[in-house]
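The complex appears here without one of its protein chains, the remainder shown in place.
Moving on, here comes chain A:
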Amino acid sequence: MADQGLLETDEPLLIARSLSKSYGRIAACRDVSFSLYPGEVLAIVGESGSGKSTLLQMLSGQLAASGGHVSYRMRDGVTRDLASLGEAERRLLFRTDWGFVHQDPAQGLRMAVSAGANVGERLMAVGWNHYGRIRESASDWLTRVEIDVARIDDAPRTYSGGMRQRLQIARNLVTGPRLVFMDEPTGGLDVSVQARLLDLLRNLVAELHLAVVIVTHDLAVARLLSHRVMVMKGGRVIETGLTDQVLDDPREPYTQLLVSSILPP
C-alpha cells in the first residue's frame, strides 16, 4: 500500500485552478487554487458563510464555477477538466470513482429502502446482476463500518444518527472510490459518537488510501483526520499548510482567533 502510494503521488488527483463563484454581486468564492494528491486528506475550515460549501460543490462538479477550472485524473490516468465531461461521464464518475458524504444522512441515503439495498445501489448501477454477490458485498461493508449485519434488511429511518452516517459512508465506499468529498460529516452527532466516527474514518482513509476533501468548522476534526488545512474567510483562502503547522502556529489573525476560540475541555 505504501509503495503504491509513493508511485501514485507523482501526479495530483484533483487540481483546482483559480476557482471563483459569484452570485450577482456577492463573491462566494474567490481565486482558490490547490492540488490534491492520492491518499491525501485536505480539510477546508472556516466560519459559516466563508465559502467552503460552495467550494466543495464546485470541486465535485455539482456547481458550475464562474471562473477557473477543476481537473481530475481519471482511472485511465488522463487528467481532464470536469467542465469538459459529458453529463453521463460526470454521473458515472460520481457513482464509481468518487464519494460524497453529506452532513445530513437523509440526503445521501434512500431512507425508505433497506440498508443492504442502500449499499448495493451503486453496485447495481454499474451492472452487478447477482443478488447473492450484492448482498455479500453489502454485509461485508456493514461489518467494516461497525453496523450489525442482522440489521441489513432494516430501513435507515430506523437507525440512529451515528449509524446512518456510517451507513452513508459504506454506501459511498462500496465501489472503491479514490476521492471522497465530505461536508461536515460529524455535524449533528453527539461527542462520543463523533469520536467513534472519526476513528472509523481515519482507519478507512488510511486502509483504502483515499484522497479526501473534508469541509468542517470543527478544528478537532481537521486535526484528527487531515494532512493539510486550508483556512477560508470571506470566500478567500487566507492560510494554508500542514495541519499541525497551521493549528499549532497560526500566522493569520483570523486563524489565531479560530484556534483560540476552542474551549478548553
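Methods note: a residue touches a chain if its C-beta (ideal position, glycine included) is under 8 Å from a C-beta of that chain, and two chains touch if they have at least 3 such contacts; residues count from 1.
Simple rule for what comes next: contacts and distances are computed from a predicted model.
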Exercise for the section: Just go with whichever of "Chemotaxis protein CheW", "Fumarate reductase iron-sulfur subunit", "D-amino-acid oxidase" or "Alpha-D-ribose 1-methylphosphonate 5-phosphate C-P lyase" UniProt uses as the name of the absent chain. Expected result: "Alpha-D-ribose 1-methylphosphonate 5-phosphate C-P lyase"
Problem - Candidate in contact with the missing chain, chosen from A:Ala64, A:Ala83, A:Ala106 or A:Ala125 - result: A:Ala125
Handout entry: Residue touching the undisplayed chain, where the options are A:Arg110, A:Arg196, A:His209 or A:Arg236
Key = A:Arg110
Exercise for the section: Sort through A:Ile134, A:Ile169 or A:Val229 and give me the one touching the missing partner chain. Expected result: A:Ile134
Handout entry: Options A:Arg91, A:Arg157 or A:Arg251, residue touching the unrepresented chain
Key = A:Arg91
Practice task
Touching the hidden chain in the full complex, which residues of chain A are there? Just list them.
Solution key: 87-88, 91, 110, 113-114, 116-117, 120-122, 124-126, 129-132, 134-135, 152-153
